[in-house]
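Report on the structure given below.
Of the protein chains in this complex, all but one are displayed in their positions.
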């Protein structure tokens, strides 16, 4: 296994051996397809709800892609780390305490890499980074996110994080509140306030997952829009992580560093 | 004067004689320019704050364009009607009681026309009409309006009216509530509720006046967007009203009928 | 069968019996699902490539949904008309000559309805109609359509038709050419010229089918945007046609009249 770790990116012609945990789930089944289709990855294990994780070891997986559930993700990560299998984690629900646990396991296996990303859509990661870079140049910043109507939370996690990042960049640049002369507001019209950045959530049949970060200053606006039409949009990011993880031992949170941003 | 009324649209080559009330205001000065520039209208009177309205009569105005203030608009309209001068009213603030008063004056002068429009931007009028027509075909409908940060009210009057029109069309078609599974909302994220239609108000430096009406159903969305970059956008609607008023005696509210919608 | 025809919309509680021709195709399989899911329709026949059309008669289909191929559509429609089965045709490829043939068959069976629509997405039909209504009020009109990169034709058929409709409305209103001071153009930058209306075709991974019709006049623009994320977007229009066809004997081209536009 360790040998596999060291060689994850290596001989051209020798594909990276990948196991998918949660292989029958909505995301998992896409990952199975993506790993199977890519020329430089090979699907060696599909782990479903009642399957033993030992299938990963038996299949010779160098990298596991974890796409299960907040309840099971941590146990799965632990198994992989202890067995010298790199893990790309797309399941949400890892807070600071959980990440600290992962770090402690990795201390024992310094050659193993774990990449945890809240959003594997490359466009979403770029959007957030560009929003952070742009924030200090504009008096005003707001976010409009638009999702399918089955979504339970408003705003979306990505929008809330983007707002926090923008708010921090504004504060670092010494920007005060955005101008707003509203004196007569119908409750909710001006959206939710996330660290001073207004966020608006549209819920609509037909939509998938979309976000606009809007910036404005005198005479001009800049809009960064990300449209995710399909959960397949996560797969390029997942594959990127699968390819890079061999050269990134330890815990990596977010795709930013993999994207060179 | 009555003769003028009857001939407002008439001899080609004989421009319509127009007076502007509130000629030095922001909208008024644009109207002065627009009336002066158009080949088929002639500016014959400019009435400012302390000027007597008799300048309209002396100038031989067939049509007055009223662009002053909610406090003065009603007196100005009365003067015009009593003097047989058609009036195009762009000033806001005429409620039902005021419109009834106008109707009573017009009863005495049935040849005179008064056109009152809350929004003379043709694109805004079309947007609202299209939104009304589309509403019954979509499960979901929401409005995002975006304005400069000096605006006092949120949502904008146009957005609120559009939401009401959409809500009524939905009700007439027997549509129930739009689907929305939101269970965890940061206060305000889902916008203001106008008769069941969610309205979101963005306030941003650089913007002027913009509105998107979004409709969604299975697998598709329809968006009607109006961008007003400049108060000159009201002038084509004002000129249309000036040209049409001669053939529309009595009170007309809204540009819809003039647009043949 | 004739009895069925007369009663297509009738007794509440008695669903409309529908057969799908081309049931295993991409569109056909969605139609099978949609007809099966809707409370007021019943799937009584699925006809695949090598199946006899007699399955429609045996199943008691009142309405057939034709979703096959330009090569086979005409024979299928003929069979249905001759057997007193209404047909909703979503297959493209019926030109004037083919429509004339359909009319001649219908002359023998005046109680039967055939609805042929190039695009069953209700948002697309509304877009085209609104574009037609708006065209005469704006100096400028252009179309930007954006599709997945596997599309063979540029512009899309819908964009070309929309441009023609806009061009005709402009001509009817006496509008001349849109203003355009371009003197130095890199070949193709200003798009394709469809009856004087410029059409721009974007081809891009990730996209599905999208179209913006843009109108501009002094100080304002109006944009009508349709986004189709999924071929399921055709199903509400297909079901609408299935429900309405019983009261629309003869040939109907386009969904406009069914939408009351």
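A, B and C label the chains in the order they appear, each numbered from 1.
Going forward, a contact is a pair of C-beta atoms (placed from the backbone, for glycine too) under 8 Å apart; a residue touches a chain by one contact, two chains touch by 3 or more.
Please read these numbers as outputs of a predicted model, since none were measured by experiment.
S.K.: Any idea which chains on screen the missing one touches?
M.R.: Result: the unshown chain touches A, B, C.
S.K.: Which listed residue (A:92, A:164 or A:217) would be found touching the missing chain in the intact complex?
M.R.: A:217
S.K.: Decide which residue listed in C:18, C:207 or C:258 touches the omitted chain of the complex.
M.R.: C:207
S.K.: Of the residues C:57, C:171 or C:192, I need the one that contacts the missing chain.
M.R.: C:192
S.K.: Check each of C:110, C:179 or C:260 against the chain that is not shown and name the one that touches it.
M.R.: Of the candidates C:110, C:179 or C:260, C:179 is in touch with the missing chain.
S.K.: Just checking the interface: what residues of chain A touch the absent partner chain?
M.R.: 121-124, 126-127, 130, 133-134, 137-138, 215, 217-236, 259, 261
S.K.: Under the stated touch rule, tell me which residues of chain B contact the chain that is not displayed.
M.R.: 206-208, 227, 229, 233
S.K.: What does the interface between chain C and the hidden chain look like in terms of residue numbers?
M.R.: 138-140, 142, 144, 146, 149-155, 160, 178-194, 198-207, 214-221
Keep in mind that, in the parts below, only the chains that are shown with their structure count from here on.
S.K.: Can you figure out the chain closest to the middle, judged by Cα centres?
M.R.: Per-chain C-alpha centroids ranked by distance to the global centroid put C first.
S.K.: Would you kindly tell me how far, in whole Å, the mean C-alpha position of chain C lies from that of chain A?
M.R.: A distance of 39 Å separates the two centres.
S.K.: Where the CA atoms of chain B average out and where those of chain C average out, how many Å apart are those spots?
M.R.: 35
S.K.: Whole-Å distance, chain A centre to chain B centre, using C-alpha means?
M.R.: Chain centres of chain A and chain B, defined by C-alpha means, are spaced 47 Å apart.
S.K.: Out of chain B, which residues touch more than one other chain, so two or more?
M.R.: 138, 215, 217-221
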